[in-house]
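Every protein chain of the complex appears in place save one, which is left out.
This part shows subunit A:
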Amino acid sequence: MEQTLEAPRASAAAAVQPKKRQRRPRSAKLMAGLIIAGAIALFGILGPLFLGDPNAISNDTLAAPGNGMLLGTTQTGQDVLAQLAHATRGSLTIGVLVGAMAIVASAFFGIVGAYIGGWTDETFSLITNVMLVIPGLPLVIVISSYVPDKGLLLIAGVLALTSWAGGARVLRAVTLSLRNRDYVAASRVSGEKTWRILMVEILPNLMPILASQMVFAVIFAILGEAGLAFIGLGASGTWTWGSMLFYAQNGLALRLGAWWWFVPPGLLIAVFGAALSLINFSIDEIINPKLRDQTLAARKRWNTPRTKKLTVPGTEKTSS
């Protein structure tokens, strides 16, 4: 597994030789995703330290970018760039919190149930399936509209609650297959305890799947929170991309043509989501070599028509 994780950029020749499959250029996606997501995260972490108070009001209202304000100001003269930095921090915090909570829940319900089996598995499966059929966003809306004082943690909790079940099902299926591997039986024969087999022998082999689900949960959380905040149900007193959009909408930014107010948060949501998706694709390809081969085949198909167009006229001339 490490091998595949490490196997980085490779020469074009490697793609031709079927034997050296593992050393194909595959990290381009991963690198692009990591760099973009990393840059945005860095902005969220460091930005608020250097930029001013996002709530500070000034007389310079609805100013276009420039004049010392890199991204202009809002209707009440607040610095959009400062807001964006704080919103990035807020959205990422939600994402990380939800990702962590969802992954713990799906690991618990998926892996433990499948490994122990019997009634535990039946019960955990039932809970998972019930959570799976409850439509997520509507439930989130219902819960968060009932709670008057919504903190960041509550929103994160609600989002996590509705997002772990899918992952748990996948983990259950994979664990069911892993627990029947010979090396698990061999560990039992060695006298290893159940929980230790789970943590030391099985869990590491689930790492890529867990990573991919974590990334997915983060995307879901950020989008979900943005949706909630946009309809005014977000965490109160916290800047997020969604709440920025909410205020922009309230301040009629669109009608007033104040694009610098709503484009940056919208763009960051889209770009960050895309970056995480890129990371997820490459993790998926690590887990599932078949997918990788499909990508390669698609790339080949993409290339062949062009080469044909180039060669066919030439061969026609020589043959006729």
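FYI, contacts are C-beta pairs under 8 Å (C-beta built on N, C-alpha and C of every residue); 3 or more make two chains touch, one makes a residue touch a chain; residues count from 1.
Operating definition for what follows: contacts and distances are computed from a predicted model.
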Listed names "Pyruvate dehydrogenase", "Superfamily II DNA helicase", "ABC transporter ATP-binding protein" or "Benzoyl-CoA 2,3-epoxidase subunit BoxB", matching UniProt entry of the absent chain
"ABC transporter ATP-binding protein"
Touch as defined at the start, partner being the missing chain; which of A:Ala28, A:Ala185 or A:Leu252 qualifies?
A:Ala185
Contact residues on subunit A toward the hidden chain run 1-3, 181-183, 185-192, 200-201, 204-205
